[in-house]
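Only one protein chain is missing from this complex, and each of the others stays in its spot.
Moving on to subunit A:
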């Protein structure tokens, strides 16, 4: 057995997207020796795919905006299932986190008076999204990456070593967290390039691994999104909440087949784009739900006036929260009013001059031209729902990002609670920054207060190694690619955008069989940069997380946000008071109900009573 590579740090951050990098910056600025572990190259994380912007109530575009309005919008978007404390912290701190990016070198689009420009987005009452054209995620990741480099340069000045206190291990996969008793003690994984194993000893681990979209067939998510952090947390004894809530973004590309699912930014609608069916009708007017009737225009004239006069008109229904728009598109296609390739039409060409479209939506223009031969300045796009985001994740303490396992933290998409049952567009990038920073600070505080450092048991290391090598032990077993495709098809068909009890039960049966077959996965070749092996290890996480989604979705007998039940179509105030908590003790997933924490009275006072009546039970209102 080759000797094991070992490293020791104060804080390990798993994942190098927005949340991971912001957490690492914070831990390092607290003076702790910090490592970032990421599956891709540094700077390639899925955050680059974010297009529209970062939601922050800076009030640059409309002075009436403030954190209370942002808080209200976030709670409405999540249908009041959100962890109110997270929503509060998020709304309060997002502006500071955006301004801080400017001090790192970010260059946002500007208003006429030189401040950060803000754009409209679904569910946000005022123009609120700081943006750079439609490539805001790239700006965010590059800015944080460059801030990390800047901190490394400081260390070089001081110690003569760039990596003295902050080191990035890229193309590295963590397969297991290791513990010392109840506490986290480090992480075990392998270099993707060489397949060699590494043990990291660290008293604090921050999960920032993003989402789970790769368990679904049609998704906007990249290969990295295999639910690693969700699964690592569960296996380490932490709990997940809200796993039944999956956001299907209303507008993904539907053609050609090879790009099916790739995101079409909500900015297209924010900047004036409209949705039409095959009859040419702007169908969203038919889909305004009761709870939003007073906020959204019921005719085209008023909706169009809103773009120039927001004070005296209601918003166009194309800008309803994402869950509403996705369901509406789904219904139109089912009713036979879809586009030739099974979506609907999203048209900005008749709404803005070509020059303006190219300026505001450059990457959409580029993406459609290059991948679909469609010129969006002259033709409509064809779009349909795509699996985009998981609202559920590790149950954390809002202020510190700490999970129930001492030393284990989570931030960003892998954490749960902030977005309730549905996330608003633009609230993801701000979530990454606000809670990335908080988790970094929380972990730093924990490490500082620690008496004795945890010790990794050699037995745990040997087990982790054996598990990782298992796919090489079998011959003639299952092909991981085949298994992955079957998993994606099952989740897409049976636990997708519209759910039914019978189908989810079938999904659980299929998952059980897949789990069984996964035990005899076979991988050819050797450990060096072997994608078959990588997928075999990721599949283990995908299967565990998919089971959480299906089990929780089956239990929640109501429809809310990113969870729509055909057999229980309405929202139920009793269910708002309950969270479904997923845990595992090794074999299978256990899901239990837990009471939701009641909203603090002063935050409840931010809403009209008539609005609260739509969501809360009579008992809560009395």
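What we mean here is this: contacts are C-beta pairs under 8 Å (C-beta built on N, C-alpha and C of every residue); 3 or more make two chains touch, one makes a residue touch a chain; residues count from 1.
Methods note: contacts and distances are computed from a predicted model.
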{"item": "Choices \"Sarcosine oxidase subunit beta\", \"ABC transporter permease\", \"ATP synthase subunit c\" or \"Succinate dehydrogenase / fumarate reductase iron-sulfur subunit\" - which one is the UniProt name of the chain not shown", "value": "\"Succinate dehydrogenase / fumarate reductase iron-sulfur subunit\""}
{"item": "Which of A:64, A:150 or A:473 contacts the chain that the document leaves out", "value": "A:150"}
{"item": "Contact with the hidden chain (one of A:528, A:557 or A:585)", "value": "A:528"}
{"item": "Contacting the left-out chain in the complete assembly, out of A:33, A:76, A:128 or A:142", "value": "A:142"}
{"item": "Absent chain, residues of subunit A that touch it", "value": "40-44, 46, 48-49, 58, 95-96, 99-100, 102-105, 107-110, 113-115, 117, 132-133, 135, 137-139, 142, 146-147, 149-150, 152-153, 162, 193, 222-224, 255-259, 262-263, 363, 366-367, 370-372, 479-482, 485, 523-526, 528-533"}
